[in-house]
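Read through the structure below, which is laid out as structure tokens, and then see the notes.
A single protein chain has been omitted; all remaining protein chains appear in their positions.
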Amino acid sequence: SIGKIHVLYQLSKAGKLCVPAMNVNDSVTKQKFDNLYCCRESILDGLKRTTDIMFGGKQVVVCGYGEVGKGCCTALKALGAIVCITEIDPICALQACMDGFRVVKLSEVIRQMDVVITCTGNKNVVTREQLDRMKNGCIVCNMGHSNTEIDVASLRSPELTWERVRSQVDHIIWPDGKRVVLLAEGRLLNLSCSTVPTFVLSITATTQALALIELFNAPEGRYKQDVYLLPKKMDEYVASLHLPNFDAHLTELTDEQAKYMGLNKNGPFKPNYYR
Amino acid sequence: SIGKIHVLYQLSKAGKLCVPAMNVNDSVTKQKFDNLYCCRESILDGLKRTTDIMFGGKQVVVCGYGEVGKGCCTALKALGAIVCITEIDPICALQACMDGFRVVKLSEVIRQMDVVITCTGNKNVVTREQLDRMKNGCIVCNMGHSNTEIDVASLRSPELTWERVRSQVDHIIWPDGKRVVLLAEGRLLNLSCSTVPTFVLSITATTQALALIELFNAPEGRYKQDVYLLPKKMDEYVASLHLPNFDAHLTELTDEQAKYMGLNKNGPFKPNYYR
Amino acid sequence: SIGKIHVLYQLSKAGKLCVPAMNVNDSVTKQKFDNLYCCRESILDGLKRTTDIMFGGKQVVVCGYGEVGKGCCTALKALGAIVCITEIDPICALQACMDGFRVVKLSEVIRQMDVVITCTGNKNVVTREQLDRMKNGCIVCNMGHSNTEIDVASLRSPELTWERVRSQVDHIIWPDGKRVVLLAEGRLLNLSCSTVPTFVLSITATTQALALIELFNAPEGRYKQDVYLLPKKMDEYVASLHLPNFDAHLTELTDEQAKYMGLNKNGPFKPNYYR
Partner (left out) sequence: SIGKIHVLYQLSKAGKLCVPAMNVNDSVTKQKFDNLYCCRESILDGLKRTTDIMFGGKQVVVCGYGEVGKGCCTALKALGAIVCITEIDPICALQACMDGFRVVKLSEVIRQMDVVITCTGNKNVVTREQLDRMKNGCIVCNMGHSNTEIDVASLRSPELTWERVRSQVDHIIWPDGKRVVLLAEGRLLNLSCSTVPTFVLSITATTQALALIELFNAPEGRYKQDVYLLPKKMDEYVASLHLPNFDAHLTELTDEQAKYMGLNKNGPFKPNYYR
């Protein structure tokens, strides 16, 4: 997960990483499937299974427009929700604009929202102050990482009543009767309240296995005590292993085309930074 | 353009690059705007202005599912076209599957297509043999680069008649009366038959200007005779300069959050390879 | 439901209807919510809860492009499935084309499909012959009406083995090991394996209650022993009662505008046949 990657890079920066490490989380295939494509489906699934909410016409704020946020926003918008986003990164914010989402600060919209979804990888993105300002019936959940994004601890306080209405669903009740619907106690909705399709597991497992094989087989010195991205060619290999499921037919470069592009006919086809 | 970047990397690889170069083409902001967001609009505009085609129900094949292809496919699908794609790269092919496009070889579908669009950056993607098999009225155009993608030279042959029906639109007429509609003689549709929004020009110009300033101001030795990506922070700066156009409100990290993420509050917010 | 409406119209035609009847099923509001908007969500929910399928890249055929079919197709397409449809009605078929779906006969595509969904209101739309030709793992379900659309009876035959893998999910196993995944034994997926949002129930209940009140209060002779559509004005009233949920602000006609349009400022705003 992204959290553990942070730790690896911090260890590396501090010179404390004692073995080579492969950041498989940021391989294109894994990233897109684990985050974008998987969350596009699991946000809907997780919300439905816990709340039976109808998406059409709902006002939703998604905190964070990275791959997970993009997946959530695409799905919710497609089903008729009115979605706005919060971002700290101007590049992601501009992408949100281009994709048709208003970019707001959470405090500007919190009173009107029917659903609040966090996917930032950060902590205390939803604070007690904001929870206090939500409207009755507002649903709050976390698609990001760990259980840090919503300040759940602040809700464990004497003036608020917790009522477990079903598995993974708590009503937090304010003294005036207002209820906020908290899912999975702020832990990951996609892990707690949805399922991960076997197809995504296959992508992840294949990527991890290939990374381990690469590290094990690599000649002395190819990898130092640092964090590496999966070699592009392996990333492409993971993808190609999964194409037959979709009856997808790849085109092969002719010799002339490969030469023109300066590419090997078997890949890799893109520079390492390509996403 | 992507073509010139290829040349720069080849020069660098051959040790023949005599100055530092900045690959602004692959900065996130420029890439997304020039390719994804701009082409999403200009494919529609270019086709409409030249052919007045109705998109609904049309069968379209898009060759290449990079940023340009993704933009074209998104727009055409949204307007009711039935789109399939061709790809050489298994990662892009898998993305196409996930986005709901059949991945095919051009020869498998060429007979049924109403529109053929190239965006590969490669040469001879559409061959004379395939042009021979297109159906009457098929529209062929190039959104990729240069004028190499469609083998137009092969159409300048005595058995075929060219008829200019309006500016940028030629009918190529086969002996049996079949007509193929060739746009811009195979040159770039988005440059020849559409317009580039001022907003995109602003992004591009800002990125280029900042890259030049960075190269000029950089202390001795920061850049060698090699090809560099624009520093992430500058990329973010370009984006932030354009946010006010959309009345977009960025969220600022708190000190606690910045520390938790190991980030500077002013960015850069993402690793260099992030797209 | 549409099935019972058929019966009412048949009774009326045969002169056997002994009381006035209100066809609330075809009021705009009820129709759109019960069928289009509700099924757009429940097709995803029903499939996820029973099979945990990933939608991205799946080949799906939807039989019938009425309101239910339109809802199913919109949602599945939005989540990256590749959808084609079957239709008997040329108007609905042309709508499907315009919305970007290939219109096919079931037998032409049955071998390649990952999911088969019926929403025709008809019987034996999926026959034993077609079930025999499905590929291993194909999911079959019914979103239409009753349990007639899939010829489930034909599967209760000695050469096939039924294996209940979880509630509402049966594997039908062919002698060669091929498995077809049958949901809810061919009964309605949206009722058996999904939930109906309270918002939709509210629309339905309000429509039915208003229809009964209208029939009860109507002056002698307004309604004969026939089937009537809900008066447009009541249909609009149902809608207006539900707008505050979305914080939607209606515009009021000025006197001048009402006069120009020949409308009463309080509605009805559209002719009866408007949908």
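Each chain gets a letter, A, B and C, in the order it is written, and its residues are counted from 1.
Here, a contact is a pair of C-beta atoms (placed from the backbone, for glycine too) under 8 Å apart; a residue touches a chain by one contact, two chains touch by 3 or more.
Because the structure is a prediction, the values reported are computed rather than measured.
The chain we do not see here touches A, B, C in the full complex. Looking at chain C, the residues touching the absent chain are 6, 9-10, 26, 28-29, 32-33, 37, 86-98, 102-106, 108, 121-125, 148, 229, 235-237, 239-240, 242-243, 246, 248-254, 256-257, 260-262, 267, 269-275. In the full complex, the hidden chain is touched by chain A at residues 56-57, 77, 79-82, 97-102. On the side of chain B, touch with the chain left out of the figure occurs at residues 37-38, 40-41, 44-45, 48-49, 52-57, 59, 74-75, 78-80, 112, 194-195, 197-200, 245-247.
In the analysis below, only the chains that are shown with their structure count from here on.
In a homomeric contact, the two copies may use the same or different surfaces; for chain A and chain C, over half of the interface residue numbers are shared, pointing to the same surface.
Rounded to whole angstrom units, the spacing between the C-alpha centres of chain B and chain C is 40. If each chain is reduced to the centroid of its CA atoms, chain A and chain B end up 26 Å from each other. Chain geometry summary: the mean Cα position of chain A and that of chain C are 33 Å apart. Taken residue by residue, chain C touches two or more other chains at 56-57, 79-80, whereas all remaining positions touch fewer.
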